[in-house]
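A protein chain is absent from this complex, but the other protein chains hold their places.
By written order: A, B and C. Residues from 1 in each chain.
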Amino acid sequence: MSESAVPLMSARLGKGFSRELQEHLVGRMLDESRRMFYAYFAVDRAHTVMLAERGIITADQARQILRELERIEALGPDGFRTDPAYDSFLPQVERAMTERIGEDIAGRMHTGRSRIDHDAAVLRLHTRDQLLRVMDRLLDLQRSILRLAAEHVTTLMPGYTHLQHAQPVTLGHHLLAYAEMFARDRARFADCRRRLNLLPLGSGALAGSPYPLDREWVARELGFERVTANSMDAVSDRDFVAEFVFAAALTMVHISRLAEEIILWATPEFGFVHLQDAFSTGSSIMPQKKNPDPLELARGKSALAIGSLTSLLALLKGQALTYNRDLQEDKRPLFETADDLLLTLELLTEFLPGLRFDTERLLEQAGAGFSLATAVADYLVGKGMPFRKAHGVAGAIVRFCETEGRDLPQVRLEEYRRFSELFERDVYDILTIESALEARSGVPGSAAPSLVRAAAERILAETADA
Amino acid sequence: MSESAVPLMSARLGKGFSRELQEHLVGRMLDESRRMFYAYFAVDRAHTVMLAERGIITADQARQILRELERIEALGPDGFRTDPAYDSFLPQVERAMTERIGEDIAGRMHTGRSRIDHDAAVLRLHTRDQLLRVMDRLLDLQRSILRLAAEHVTTLMPGYTHLQHAQPVTLGHHLLAYAEMFARDRARFADCRRRLNLLPLGSGALAGSPYPLDREWVARELGFERVTANSMDAVSDRDFVAEFVFAAALTMVHISRLAEEIILWATPEFGFVHLQDAFSTGSSIMPQKKNPDPLELARGKSALAIGSLTSLLALLKGQALTYNRDLQEDKRPLFETADDLLLTLELLTEFLPGLRFDTERLLEQAGAGFSLATAVADYLVGKGMPFRKAHGVAGAIVRFCETEGRDLPQVRLEEYRRFSELFERDVYDILTIESALEARSGVPGSAAPSLVRAAAERILAETADA
Amino acid sequence: MSESAVPLMSARLGKGFSRELQEHLVGRMLDESRRMFYAYFAVDRAHTVMLAERGIITADQARQILRELERIEALGPDGFRTDPAYDSFLPQVERAMTERIGEDIAGRMHTGRSRIDHDAAVLRLHTRDQLLRVMDRLLDLQRSILRLAAEHVTTLMPGYTHLQHAQPVTLGHHLLAYAEMFARDRARFADCRRRLNLLPLGSGALAGSPYPLDREWVARELGFERVTANSMDAVSDRDFVAEFVFAAALTMVHISRLAEEIILWATPEFGFVHLQDAFSTGSSIMPQKKNPDPLELARGKSALAIGSLTSLLALLKGQALTYNRDLQEDKRPLFETADDLLLTLELLTEFLPGLRFDTERLLEQAGAGFSLATAVADYLVGKGMPFRKAHGVAGAIVRFCETEGRDLPQVRLEEYRRFSELFERDVYDILTIESALEARSGVPGSAAPSLVRAAAERILAETADA
Partner (left out) sequence: MSESAVPLMSARLGKGFSRELQEHLVGRMLDESRRMFYAYFAVDRAHTVMLAERGIITADQARQILRELERIEALGPDGFRTDPAYDSFLPQVERAMTERIGEDIAGRMHTGRSRIDHDAAVLRLHTRDQLLRVMDRLLDLQRSILRLAAEHVTTLMPGYTHLQHAQPVTLGHHLLAYAEMFARDRARFADCRRRLNLLPLGSGALAGSPYPLDREWVARELGFERVTANSMDAVSDRDFVAEFVFAAALTMVHISRLAEEIILWATPEFGFVHLQDAFSTGSSIMPQKKNPDPLELARGKSALAIGSLTSLLALLKGQALTYNRDLQEDKRPLFETADDLLLTLELLTEFLPGLRFDTERLLEQAGAGFSLATAVADYLVGKGMPFRKAHGVAGAIVRFCETEGRDLPQVRLEEYRRFSELFERDVYDILTIESALEARSGVPGSAAPSLVRAAAERILAETADA
């Protein structure tokens, strides 16, 4: 082992442990580094250029280092051969470089920084990349939903409270509720990005740096908005991880609600939607059985995201400043949640267009169960009856219908008038689901098809701009 | 029971249950309503005025309703007598009003809304009030920290990684790390407020409203930025609760870190800080024992906040649209977390000024353990030695000192030069903690006292504006 | 304030805090003490008798103390007037006693113990009482399920995987799955009780006691199985709280599954079960709407229990020995989870007998969707065809039926034989749901009605013994 190995090795767990344990620990750290491969090189490159600009190393030294960085990066995360004697990509890259251009040059790249602020910078850069991918895929999912909603602006279906029929709505309106949720999710990721997008490099191990570093230049070069303001906070701050995972967990919770609904709609009993073979699993023996596995996996993964958030907050709780090795354990919940979210967004985006809604079945159920009873009450209020009284009268009419085995449009005017003299012929105008829905067109946010169409177009325009 | 009681009772759990269970369930709902007392009246008032403006009720009806609302609100949350026959403040208020002005008037207040959008509006209003109080108290806490930091801009102390001495910092710099955390927390609450601050009223039970409601007017009147965009989302959205509780949990986690540190600093072994009797518990028999109970409670409460967030996300996961009664269970985690956070912020704000730091002990520990070793390495790099080599040399010098039982400033120049000919007399200029720290003044965010002073002033100015 | 107040006050948070904060903190501690009222007196009584037996106090002193304890306990948790100067029932009771029999006697009750081991003993005793109540109510719920299962041993219904029809089962078999879950839950509580049921009193603040206490006697007197083995562990151990809350959370998760299913079954689309008015909430205007609120609350409360468990584990994580004030925060998650679980068990036990299953609808759905396809495959295997091949043939027959618009029993023998010559007339014997089910009677645990009946009787017998 070369002499330089000693300092490089410094943060590696000691030799007292069994070889098996050491390999396990190092192996995991290298796997985690590998995931952030490109972020490592971006940070190394910017730092090197800045060191030369500031005269901390010479232009020639910088050139040699940059050439080597380029060469190693080109090997890619899988092509780059690691040495089991070193535990993360920081010493691995320096080692590989030292072999070719000697320690006198390679050893200068790390001037003015520590493992700790370097790791923090790499983690932020990597997380930002993941976050941007998530925002893109959220947009894809939203477009997928909007297209479906646009097809079903006027498709009537029952609206539920307590999973019981409450009032009819349209499928388009129902789907747009999810577009709203995912829009909030995107906004949360955007807020997270603002707070994440600061450069910690230059904070040293915890106390800053005595070298004349140009942190602002490095920040700009790496696309960070500004530099972190306090070195001790900068090296121990993982708020951006917790906030990313929270935004992800809430997005997954929204997805779990959508998944739950489609799973219900696809049961034989609901029969609202048909899954296509190509997007479900089946049974060799019951060919008509189509299991909504992608939705069940999505729902299941939402539980994992919740647990990852728990892990992170419990991890950070009660940690004294500044860096403690506990922080290495932030990676698994972060990486897994990002992976799961990206995968799930893709799954859903591919899955949704394959749904075939049974609009007749939806219509049939939309009209079931005296769903126009509130329209009757509203009619009476419109004629001047106090709200509570109108509700009482409408309830009495429904009970009458139940006894008679009739539905509201089948009640004759004279019968209506037995309940209240305010009823006139125009009551039948409101006794269709369509009229009941369109009567809501004056109040923003309502389920009236005209509003739904406008909303779908508005959101589509917004997502087009994004 | 009056006839009108029937509709009012409608959402009350049925009579099949034992009296004990019924009382328990109603009692809890009333307690929760009581906490949101003023929000109830604000919403009722704005809705009533709007109904009259839009001609849905007459000006005279509105006047009578408003007069009654004023009368009942004046009774206050504890003075308002509830009736065990009704389960929330919505029917309670209507019942109380009906007794005095009759159902024909009182029963009109609820026109154009449902329990569900009404509850959603009340909950948002109440949560916004809590959020604003939290932001205020966070500001108080930050000021408390800033004052302490300003006193200790030049107070030297050891800086830690892995809870081992790494490099000296100043206490002011250390405390400002927390000012950064709390600034991020305030920003998160501000972001949460934007997303929360929308009016759901007018969404009806789930499908919107056929009445010509002026939702925008009500929104403005209640200080909401705009109205919600989709009625089905609006009645089932509890993102704002989850987001508030996440922001609170992360704030509590930051507080737990500060608490942990002061608890350590107050141990006899650290001896960095003395708690005052007035802010701790003691032992009658060991008068010198001062237990940091407020900090331990704060640390403990951070665990409860994490669990509350877990509860909320698990609650929302997999819920089909729209309203389900599960949502009633969002109140306990929300209310308890808000209470705990407000209490803890107040506790800390009162507690911090009572701390008495032992600056001599801090200084003594700041200088312990060859804390200037990195300064020696940086000196050599400044003279042109490659970074890795300089680290190796400095390490060798430290080992020499250990063997000799000396500290770095006690090493003679000729001895230094035995390790490297780059050493000159000016090496002694950097061999004080003060110079080592001030050498960092060129890099933003570093622990140099001049930077710390500027940072304290900047944040103080920001919090003054807030 | 009497002189003796000083030592009594010792563990009270200092006077530096605002009156409001102090009142809040003390108020909450008193509320928590009040919940454990009877446990306080049980512990005080046993300790006092033992002190006298061991000659640490005189028989006369003991008699006076016991008389006062009896008097105060008789006031009950609501009748006992507390003094805002003291923060828990330990000093409150001593104060009340001192007023009547003087400090010279009253002050001896606390001999040989500390607040810390005393609190630990009270908490264990109280938790044990809650645990025993939970076990009783779990038994009630199981009986409720068993009665329902016994009624429906032969009621056919579809069995689901992926919420799609898989194979027919009986409702009785389905319900007994829950009886199994709740039996495991009871076993977990029983295991928890064994580990909980140790006496920590006599551990002092952390180091044990120099008085000749008879811990074993006190343990027996209070129904504890033995004394704790290590004083430092004893005063800081809250495993029993975590374990109780875990057992409760898992029970609540089981309840949430049952709740979810009945909610689905009660939708108009499933139509498997009718809720009675007396056990649901309704709508004044849609009298046929019956909302399954108790089930939704149960499902929601399961989320709270999960969060409480998270809180407790995060609370305990990383705590240095021995007692830290953080531990006070174990009470809220413990008490709330116990309350919620007891309430939910009672809700369900009262609710289940009110369910009215629509056995015709269940039967209709049980037979839908080629549910006998696997029976056809099994028939072929019975005739010697390899399993995989038999599945392929059965699948082909189902596809044939789909094309023809027929169901399996309607396929003629010659048609069957076109798919395989192994088919004979006896194939029609297995083409009823009943025969398909009863064919399973040879394998324990299967859905065959004869097995289900036996299982219901076995569990009923077990619960009768309990």
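Note that a contact is a pair of C-beta atoms (placed from the backbone, for glycine too) under 8 Å apart; a residue touches a chain by one contact, two chains touch by 3 or more.
Here the structure is a predicted model, which means the values were calculated and not measured.
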Original post:
Taking the complete complex into account, which shown chains does the hidden chain touch?
Top reply: A, B, C
Original post:
Among the options C:Glu261, C:Asp330 or C:Glu346, which residue touches the chain absent from this view?
Top reply: C:Glu261
Original post:
Out of C:Arg45, C:Arg108 or C:Arg143, which is the one that touches the chain we can't see?
Top reply: C:Arg108
**OP:** Check each of B:Asp78, B:Glu269 or B:Glu414 against the chain that is not shown and name the one that touches it.
**Re:** B:Glu269
Original post:
Looking at the whole complex, which of A:Met50, A:Leu250, A:Ala303 or A:Leu321 touches the chain that is not displayed?
Top reply: A:Ala303
Original post:
Which of A:Glu53, A:Asp104, A:Asp326 or A:Glu462 touches the chain that is not shown?
Top reply: A:Asp326
Original post:
Out of C:Glu68, C:Asp87 or C:Glu243, which touches the unshown chain?
Top reply: C:Glu243
Original post:
Which chain A residues would touch the chain omitted from the figure, given the whole complex?
Top reply: 6-7, 10-18, 21, 24-25, 276-285, 291-294, 296-297, 299-304, 306-312, 314-315, 317, 324-329, 332-333, 336, 343, 346-347, 350-351, 354
Subject >> Residue ranges of chain B at the interface with the undisplayed chain >> reply: 158, 161-166, 263-264, 266-271, 281, 284-293, 296, 310, 313-314, 317-318, 365, 368-371, 373-374, 377, 391-392, 394-395, 398-399, 402
Subject >> Hidden partner interface residues of chain C, rising order >> reply: 3-4, 6-8, 94, 103-112, 116, 159-163, 166-169, 173-174, 176-181, 184, 187-188, 191, 195, 202-213, 215-216, 227-237, 239, 242-243, 246, 249-250, 253, 256-257, 259-261, 264, 299, 302-303, 306, 309-310, 313-314, 316-325, 374-375, 378, 381, 386-389, 391-392, 395, 436-437, 439-440, 442-448, 451, 455
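Following the convention adopted for this analysis, only the chains that are shown with their structure count from here on.
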Original post:
Which of line, ring, star, complete or other matches the graph of chains that touch?
Top reply: complete
Subject >> Numbering shared by both copies at the chain C-chain A contact, with half separating same from different >> reply: same
Original post:
When the CA atoms of chain B are placed over those of chain C, what is the turn angle between 0 and 180 degrees, to the nearest 5?
Top reply: 180
Subject >> Whole-Å separation of chain centres (CA-atom averages), chain A against chain B >> reply: 24
Subject >> Distance between chain centroids, defined by C-alpha means - chain A, chain C (Å) >> reply: 34
Original post:
Which positions in chain B touch two or more other chains at once?
Top reply: 6-7, 299, 302-303, 306, 309-310, 314, 317, 324-325
